[in-house]
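Beneath this line is the structure, given in structure tokens, with notes to follow.
Left out: one protein chain. Kept in place: all the others.
Just so it is clear, A, B and C label the chains in written order, and each chain counts residues from 1 on its own.
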């Protein structure tokens, strides 16, 4: 089990620390364009190795130390700035990706690529086009974290462990993401049992607020600490574990749509089954008509951006 | 199992992330003087909770949310700057500690205090004087990390897992720290079997270089990335685990000397047995005469600094 | 965190081995009426301790070493024989429990009692009556294992990880247990989307077979190896983890019914929220009319047995 992380900023480092502590790889290669800082980070991480299950940690590139890696995690890019929309980052990041991916295609042709850089749905789609990889092996972290935030907020409001709350955020990882209220449940008890329109208006307000908190979580954190890192580090670790342990777990990762809900040729998040081959299968949920419309809207927004890009 | 971390800079955050992932506490309270940034960090950390064993994570102070904590970890302070000696940080940090410790004494009178701020031996001693706590309950992270670095470098040179290398760094966590070559061994085989003076000079050079790399590791990392954080986060987690799991493990933490090797009334690191009561016992090693002299020298250096302080 | 296991037969030992490996307690006391065999088991278990996180393991009784335990797990009793119905075991086991529980009441008055002996619903109810404990602190392992078997079989048929299958077995742990098809889903997709009666008859047969396999699993295993032990050991560990980590997870444990679905004064399994205080809350599921009738039938069967007992 060999992994590479490309881009060791706040996010890449949180991923690396979490992946090492949780012992996900036998070998982990870290690649960045700032070699001196990276060398310092690797010294720091490696001095902690005697306290945990050891991983063979190396500074390097996919072209050499990272050759034939099983998973390539890309967090390179430019962090979202306060107030900046996720989509505005895109042109800068596409160019960085083109350089990085040329080597991934050459030296890790059988790898699964896990895209974390924002806007993650666009970057995932771009990665697919640039590499020509089969769509099962290009995965975006998508709304895995948003789904976790959603469950976590619902759980908190209800005084329940988040693992007993079943609810999804799908669509774009961004402003148009969709909360699937129609199937959200706590241990089998639906949160919205008789349709959104039959909720009292204070109930609607209460639940809407939770959705908005989920959607705006990144903005709120960036406003306070300048970037987000720890939660996405743990979300990425969770996706990696589903892959390396071949658990066939269902996660709302971003991937290529092929007609479901009338959406195709764009990447966005819906629940997908993940195993050691990447995306094994996409789950066909019965959405409410309203939810389906919102999801299609999310797809349209992403398509509008994507077609403006030269890839 | 309730913990508090005071000071959520680079080091405090690396401790928090590692302690959460490794599920060391049921409840963890984070305290800092920069409330907005802290709020952002806690939001970020807590959104990752659905991916790991949950800990009840709170923003607060020892005086309120942290009341009656079992362990108070203090990493508040000013980071070592490039080129700055660890000892020059001291006056600034003592003043910060005075304020913090007044509340710890009042609201967590039975806690174990784990001092991480530098210069850690001086800060540990100061904490002991300021709080009046029994010496078993004031522990400095000391040379736990240096010992790990030492084992890790030796292991690397010999192609062995670090857990099979047994060797200690004792004394000051700093320039006068002492490598105990006389008992260093790999699975029972001594590294210096017949005394340092009977080594060939190239062997001496080789081993001396390892010692210097250990001693200067922090400087080298700070030069590259500005501070150190991940390894000390894992070392701190390891000490916390020895306490909360009451494992009676031996760790080279800093604590009060009471006459062993002719050293007393100063804090420095020698192997100590740690359990849920704190320091249970100090291990009386048979040092070589040279090692004993170096340890006494380390004590003298620390005493010279300590007596210049008003506490 | 202190636990006691009473009854170290096949089941108790599987619980002990799993609880030790998964490091659930700081202190674990094992009590049985066969002291010599127990002494051998404890020697064997304790020699394995250097390979795992250490637990303080002791031979003893609730009256002495086990005093003030947090959790008392009772697996004492007589194993189910080939062909024997779970309910026929009851009289023998009630008498054993009376002796055991007198000491639990006296020496562990604040403990949570986790009943595993069969017939587990009856034994849980008997424990409640004999001890006079509040119903939150008397928990039967109930259909936690049946629910896991159900998920595991569904997952296997669908090629999905069991953790993404959400489905419950409720009611009696035994022949009248009820599969909740109406809410069973895989990542949000209902397995029976339009009611049982709208399934094709081969679909009904296919799903019925899964239910029968779940219900008869214990019989099948007992026929082959004489008893069941490993799975119930892991299920018990899972319940213990929910308690000691205060996770507020939802588990189908057995507990006292107080009117929900028109059922009261009997113990059976429905989803309940568990934390360090025991049963925190009972989940009010919307059952289909058919499911509700089956659950009431399960309750009636248990009541008929219970009223024949002198407690």
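The criterion applied here is as follows: a residue touches a chain if its C-beta (ideal position, glycine included) is under 8 Å from a C-beta of that chain, and two chains touch if they have at least 3 such contacts.
Remember, it's a predicted structure, so these values are computed and weren't measured experimentally.
Shown chains touched by the hidden chain across the complete assembly: A, B, C. For the options B:92, B:106, B:129 or B:190, the residue in contact with the chain missing from this view is B:190. Remark: the omitted chain is touched by one listed residue; of C:113, C:138 or C:162 this is C:162.
The chain that is not drawn here is touched, among residues B:69, B:180 or B:199, by B:180. Within the set C:55, C:118 or C:237, the residue that contacts the chain not displayed is C:237. Of A:229, A:247 or A:282, it is A:247 that touches the chain left out of the display.
Although one chain is not displayed, subunit B still touches it through residues 159-161, 163-164, 166, 168, 180, 183, 185-190, 193, 247-250, 271, 273, 283-286.
With the whole complex as reference, residues 23, 26, 53-54, 245-247 of subunit A touch the missing chain. Think of the hidden chain as still there; on subunit C it touches residues 14, 17-18, 21-22, 36-37, 39-41, 43-52, 54, 145, 148-149, 151-152, 155, 161-163, 217, 220-226, 228-235, 237-238.
The rule is short, and it goes like this: only the chains that are shown with their structure count from here on.
Counting hops only between chains that touch, subunit A reaches subunit C in a minimum of 1.
Interface residue usage between subunit B and subunit C, two copies of one sequence, is largely shared: over half of the residue numbers at the contact are used by both copies.
Relative orientation of subunit A and subunit B, expressed as the C-alpha superposition rotation angle, is 180° to the nearest 5. Between the CA-based centres of subunit A and subunit B the separation comes to 36 Å, rounded to the whole angstrom.
A separation of 44 Å divides the Cα centre of subunit B from that of subunit C. Looking at subunit B, residues 54 sit in touch with two or more other chains.
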